[in-house]
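For this depiction, one protein chain was excluded, whereas all remaining protein chains were kept in their positions.
Chain nomenclature is as follows: A, B, C, D and E, assigned in order of appearance, with residue numbering initiated at 1 for each chain independently.
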């Protein structure tokens, strides 16, 4: 292992900053933090660089005693591979029809491309990551949502045995959200929903959704209008009044599912900000939106 | 779970046969049995049927107290996907050149297609299987074999932590032999060699190579010339005199590596024979070739 | 250990039948199955043969991952020894008066003859059996039923520590139902009642009573009238209407006690049928009567 | 539990004596002490009283943190039962011929009479004792000594699993020395030899033989000539010169076997002296003979 | 270790007395017994002798399987050191004002003088004692009682982790009752109150207060008027009617706190009586006063 150099800071500054982080490290020691990563955050011109930075942050969380669990999707990457293989997507009510060939491609892309990319990146920073499919053991058992959609599954049960074993070995579980019906058939599962369900089943302290927006905005054109913290009721009101709409609705709904499953707090953070996980967990700086169950 | 019916046998016959199998079950209780499956055995017109049958046998071994570990390759499937994606294989000295795109495709096919197919099949028979990549944790650390071959790796070290955790959970590890250099780069690893190394590192009782031939034949045109058992020295002599040649040489060499790593016996069995694993482990019938270290 | 041969079946048939049994093996994996054996089933011209066959079945159950616990009586054998020693049985209300000499003889016969016979037979099939007396540790603590009956005890408490230790060692507990009053005095305990109480205290999945009848018959002269399954209420009705009478009443009452103690199902099987345990547990064939708590 | 009264001593004297015993208790804390009890010590007019006293001492050893293991024979009791059943003993070279009926009777007497008598007595003093047969699990595996002697066995191997489980439960193992050939046949085993072998296999700190003599005497007519301590070589010399002869030879030979098996010291004590075990272990008083390996 | 001699008793008497103590040893096996020692009991002309005797009794309790926990104060010793250092005590409402210098001196005397004296004495009798401060880990977290009293603390929470670790190592915890506010400031805590709180938090079987009086007396001038046992209500009545007054009130109140915290019984014993702990725990002799929750 080659050790980094800290030309940017004097040794004394390193010491000062490290002791500043002490209370944050103690606050989340041994806590499970589920991080939903992916899709848009993964795609783009500097995909590899973004994954490296994310992986390094995750390795740090593990090294200082937290138990991060990564859950990822990979929609854009699946679409790209479908195109490359000459397969044209179809949709019903805005949802992708997942026929036998599509689930095959999704499986290859998620398990064979996105997952090992994240696993390898985390491992390259001295941590131990282990890739897990929702089909492993009985992790994600699903039922079909709608026959017209084909192999799209809703989560019927979560068995966290394999995740706990990986955590107990001191490693980082990296989970691709392909589920199984128990009879050998794979189903695609929405990664946000899966992250919320897994966080609930694990008794996680936090679930963090890394997206490509700054968080919930009262005025989408004004980054300053960020909602730093909100309760269930406030979120419901914001949906009712149209402040939250479009693609943000499923994000906040996954957060609410996690809260309902007993996770104390759920975050929507901007995955494009470098070290956003560390900033959230190790500083008082307000980044993104935190949802909590009770009143603020 | 719906239970099968046994119309073929009277209840009493079922009882009689089960007690006949008692000494075999006891002999291998709690023993680790590494089974190399795949490549040619997987390919073909009734691939799905073959995997179902194999998976059911593996589920049975686990159910009666053995600890099977599946290691698989997938050469033909990689080639098929390369063709589909318009990528033409190149070779140096008969070995495939594995450039960046090829290792990407190999990863997708092994981790995203072959591995979950086996995992799902085993799970559909009531067992718990968990897919594992050689990149997980530090399972297979490799060094590059030859720069001209690209991302082809020789095994530098084996860390069995993740395999043991899966076994301790009562599940069946299913391992795809993509290794890592520890710096985030994936490498293709020969599955036979990997199976031998993993068997040695696990302290396995047996390693079994399922292939598409009956075993080692003294006369390749005569199935009756099957070598039922042979020692290191006898194998060396058969290679020297040309009795063993061609594609059988790497098979027997992997067996010898396993013996050298402390595995008591190594088998070459015909994966096309239905229930060949059960026949080998639960009857006195002579199938395939068994290699042992000492004198016969 | 010399391994058996299976001349009766082809190797392929062995494989086929074994995978047929897979769901049955999985269904009862790690479950405690209490088997009441003995008395009449033990006596007779081919006692040794019957015990060998029973022992082999028990060894198989253990080998495939179940946790069988054997409870036995030995009434006929006690009577035989009393006669041999010139001791004449006395009865009050149909129950044997158990004076000091009788309990001495019962102890010798159960602990010194019947119990080691079963233990040795199971051990001879490669399993580990351990003989246990209800007097060991505080397994069966009793109170005197009736001073006129002498040393006949009703179970006051069950301490399963020693049984669990034996099960955890991978062995088969074989229990003779002599209890103790905690002050050093031995008491005879009805073996059917003891089996039900032990099954309840252990949280067993099943209690099976092996007897010398086919099960509960609606018409005792017609084997075809076998009651395959019945609930508490149905059994009560059958006793009320006289369908169940005589020696069958205590059997079904022990079953009901076990159900009341939380054992999900209780069976009355014909111990004279070879492999009847395996037929019950590994086939769909209807043998004997199964009692369950709820409605059928 | 009703507590005793100590009218004989003032409360202060009780306190003084208890603290006197402190170093003795600490010296043997958690140590395994194998005590051979029986045969002649058991027989006689006040057998029950003797067993009660012995059992109470054993319960005390366990209560203060030692791990006593009782091994017993029962020769006189076997002979008595044989006579009662009209069976006449036969001898070859002074050793009893043990035919099928004799081993049956020995089994009944040892396992069904002597063993539960000791178990019950210990349990009546608030300890937990568990009766064990040498046939349980694979505790005493034997080979036939001489076909003319019938079912008389020499110990081939000792498997202490069941003893350790009982000790770990905080209970006292009470072992009857009937062994097994692994094929279901019982054999009688000399209890002195078995005690030595078991002590060695357990890594015991001491093995104590309770007999009906004061120990090794230089002059058998003079109790004052007691040999308090002796080494291997001194014992050999005393046998050679005839100081030790007759029935004492097998006793000292069992002691020597225990020393050879790694037991630090072996004692021959007079079981007729009340509390002789406590006197040996808790006072400096010289009772009986202690054999040690090295020089005195 | 040199072993004591028991010239006072014959070996047989030693045996008889030891077996008399058997039921007492069994009754409290593995039970936690909190013993408040100190203050006046420690002071005086033969302080060292008294500690030796106390330490030997504690070592015996541990040796026979109880789990004694010692809690001590040291008021007289603190006063003596204050005088030696020229510091004059001040009082408010009869309670000592504990300024910064006083808490410094108290810390030195309790942790640096009294505590190691007890620890060393117990260790000198072959046991393992470990000194613990209420400041260790988060054992005694306190809040300030009254600003006028300075660093006098009331217990806010008890964390028994460190005590359990010491007990699990087979050692005797010896606790000095200096607590902490969690921000680095030490506070003096009343040792009687602390003993009650610790006993409650540990789930102790008993808490015993060693003082310099015989117990609760109905008539303080008449030792014969000792109240052997009393309930909560009876104690309340005795306080109301003035039978209990003065310095005895805080003692009985600490007892009542312990009962309220779930400790089954609380004792006030005369620490000046040699072996008083052993007399209380190992004989039926009535010494001191036992308080129990329910009716007598």
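Basically, a contact is a pair of C-beta atoms (placed from the backbone, for glycine too) under 8 Å apart; a residue touches a chain by one contact, two chains touch by 3 or more.
Nothing here was measured: the structure is a model prediction, and the numbers come from that model.
When you scan A:83, A:101, A:146 or A:274 for touch with the missing chain, the hit is A:274. In the complete complex, the residue from E:33, E:155 or E:186 that touches the missing chain is E:186.
Only one residue from E:10, E:30, E:49 or E:124 touches the chain missing from this view: E:124. Contact between subunit E and the unshown chain involves residues 52, 84-85, 104, 107-113, 115-116, 119-121, 123-124, 128-133, 135-138, 161-162, 165-166, 168-169, 171, 178, 180, 182-186.
Annotation for subunit A: contacts to the undisplayed chain at residues 1-6, 8-9, 11-27, 29, 56-57, 59-60, 63-65, 125-127, 274-276, 278-279, 282-285, 287.
Here is the rule we go by: only the chains that are shown with their structure count from here on.
Think of it this way: of B-C, A-B or C-D, only one pair shares over half of the D-E contact pairs by residue number, and it is B-C. Mean C-alpha position of subunit A lies 34 Å from that of subunit B. Chain geometry summary: the mean Cα position of subunit B and that of subunit D are 55 Å apart.
Subunit A has no residue in contact with two or more other chains.
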